[in-house]
Every structure is written in C-alpha cells, then in structure tokens.
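Heads up, one of the protein chains got dropped from this complex, but the rest are sitting where they should.
Showing chain A:
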Amino acid sequence: MKVPLRFKSIRQRLVVLLLLAAALLSLLLFISVRAIASASVQASQDSILGAATIAIAEELRGGEEGVAIEIPYAAFSMLGSSGEDRIFYRILVGEDTVTGYGDLPMPVAELTGLEPVFYSRDYQGDPIRLAAVGRSVLVEGTPRRVQVIVGQTRTGQEMIISRMSNRAAALGMGFFFLSAVLALLTAQAVVGPVNSLAEAVGRRGPQDLRAVTRPVPEELAPLVSALNGLMARLTAALSRTETFIAEAAHHIRTPLATLRTHAEIAQRISEEQEVLARLREILRAADDSSRSAGQLLDHATVAYRTDQRAEEDLDLRAVMADVMRAAEPTAELKDLHFELSVPDGPVPIHADRLLLESAVRNLVDNAIKYSDGDDAIELRLTVDGGTATLAILDRGRGLGTMQGRDLTRRFARGSNVSDVVGSGLGLTIVREVARALSGSFRIENREGKGACAILSLPLA
C-alpha cells in the first residue's frame, strides 16, 4: 500500500499518523459513549413508561357495570417529570376504546401477562415511545381482555441524550487534544536521536573523519555503521592521497638535490659565460621545484597531522626565532633583513610543532619571495587577552586586486605574481593550520606598499 501523502519529515509523518489515529479513536469514543448513553436513557425512560402503564392496568377493576377505570395521578405526573413531554393513552376493553386517544397506534406484538411491550411510532407529527400492557378482568363473571397503551414524546429523552452527547463530544475533544499533545511529544522523542546524531556529525570540523561512537537507538545503528564505513573509506582514500603526494614530493626532491649538486660542480669547473648562465638558470629552476615539492610535502603533512596531531607545549617566540634563523640564508641572497619584535615573557601555545612551523615558514617564505631587495621584513608577535597575534609585514608587491580570502584557496595565486614561481599552496597551508589550531588567518594589503599577513592563535 502506498501512503497517499508524501511527507518531508519523519516527525511530520509520525504526527499526522498519530493524529489520525487519535481522531479516529476520539470519534469512536464519542460514538460509543453516545450510544451507551442513548441506550441507558432509553432504558430508564422505558422503565418509567412501563411502570406508569402497569400502574394504570393494575387499577382496572371488573364489576357488574363494566370495567372501572382509575388512572393513578402519579402515573401521568411522573411521566411528565422532565416537564417536556406530551403523553397519550388509550384503554381498550375487548376491541373498543373506552377512553383516551382512540387513534393511538396498537402494538404489533401479542401482549402477555403484565409485562409491558415497548414500541416506537409517529403520532400527531411527533415520534413517540409507547408501552402496552394487557390483562384480563372479570366483568359480570366473564373475563374480558383489557389493554392499556401509554405513549410519550421523546423530547425529554432527546434533551438528556443531547446533553450527554455534548459531554461525550467534550470528552472526545479532550481525548483528542491530549492525544495530540502526546503525539507531538512522541514524535519529538522518536526523532530526537536522529536530530542529535545529525547535530553531532554536523558540528564536526571539515577534517574530522573519526568514526561515530555515540550510543544510538537500534534502528539508527545500520545508518551509523554505514556512515562510519564511509568515513573509514574516505579516511583511507585521503591518507593514500597524502602519502602519494609526500612520496612524490620526496622522490622529486632527492633527484633535484642531486641535480643541484651536479650543476654547482659544473658551475665551478666551467669558465664559459654562456654555460655558466645556463647553469644559474638550472640552479634557480631546481630551487623553485624543490621549494614547490617541499610545499606539497608540507601540505600533505598538514592535512595528515590535523587528523593525527601530536600536540605539545611550545613557546611561540622560540618557534618564530627558529623559522627566522632557517630563512636567514635565503633572505640574505636578496639582501633582505628581518626585524623581529616579541614580548618579554614566553608566549605559550599548545600545538603541533610541525604544523605551527610550516605555517610560520610559509608566511616568511612568501614575504621573502615577494619582497624586492634591500627591504626589511617585520615579524611582530603580540599578546592580547587569550590570543597571540603573529603579524608578518613586507614591503613587496602586495596582493594586487585579489582579496585575501581568495588567495588562501588551494592553488590560487595572485594576479600580479605570474613572474614568480609558486605552487599556490602556501596560504592554503597557513589557513588549514590556523583552522586546525582553532585560530584565524587573514592577509591584506599594507598601507603604502606590501602585504600584511596576520595569524591569530589562542594561548595555551
């Protein structure tokens, strides 16, 4: 069977189905309460009608002059107790109506004993309920058949039934509303684990591919295990990719080093200007290639280590100094010098050393790469509240027309750098490190000339 309505959410489907069920049950409740009420009101009205009819029948006396009739006042008075009903009666001796309403309908059933027979008919335009009792009386020594019929309109009964119906309806409504509230709560409870699972998975960072281990209801277990399988496969694929990149970079770097060594040797033994110029070009290309391979390796490392990091307590001042020292030879080649300013006390950071170093190194490398000769590269470390801010400022060509955010995309390069060799990976690595260490990174044009790269990291 197909569900005729398509619901976008499980909760909606659940609520609608539960409400339908509740409405059905409420309707059933209403109908059955009403039916029971009607039946019991009918029964009690019948018993009064029957009692009145019997009372009249019992007062009938035989005699020498015919049947003497005595209608007990109470018989009629109690029928009118609800004050709403018209009453009709008919007393027959043999076939003759001796008093009352001569056209009052007769019962179909045979009258036996003093048990009243009840039936419903229309009379004078109203539906009425009738009771009939038959008995025999002795008239002049011979038994005569006497029948007493008493009828009553149903107004009072209908009023009671309609009152009861109203109550039954109120009961049904109350039941429905209670069910509706319960349905909502139920749907909430059922959908709750799904939502909280979704929330937990959604809250994860982009690199977080750990398996979901939180306890879930049985019904969600297949979903979670499928999800975990997918994540495991994804992790494996990623790791394979990174390993491949690392291997590739490594395999490129080693022959490049050999190439460089041979080129340098050749430079030393050759005296021909033409050859020396070519060799310088070869050396420069080898350096650039080596640098790109190094960055690829860095990127792979960063991507890998954000998943499996080995965090330790570091002093950011020391990290900066190390990186600066390592970069100094390169800087000197371009006649650049560093201006380092750091706070007096230690700047504690809890982070993975390799990640942090590669971020700072990439920033410093960029600054060197895009600076012209004879400039200063400023490295400023400041602490403000719980945040350490590392600013690297150069007097290079700046960002051109591109926005800082665009430059941090993988393989994105500035519009003004076509003459400089680069992979477009440097800022990506910095951004990923910043994210992995719960910090932030931005890069913008410096006033006047040059760029300003700012890496903010939370203190330990």
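The rule is simple: a contact is a pair of C-beta atoms (placed from the backbone, for glycine too) under 8 Å apart; a residue touches a chain by one contact, two chains touch by 3 or more; residues count from 1.
Quick note on the criterion: contacts and distances are computed from a predicted model.
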Name under which UniProt lists the unshown chain, selected from "Carbon-monoxide dehydrogenase medium subunit", "Dehydratase", "NADH-quinone oxidoreductase subunit J" or "ABC transporter substrate-binding protein": "ABC transporter substrate-binding protein"
Residue among A:84, A:158 or A:311 that touches the chain left out of view: A:84
Candidates A:40, A:124 or A:241 - the one touching the absent chain: A:124
Residue of A:12, A:42, A:155 or A:267 touching the missing chain in the full complex: A:155
Absent-chain interface as seen on chain A, which is shown: 68-77, 79-81, 83-88, 98-100, 124-126, 155
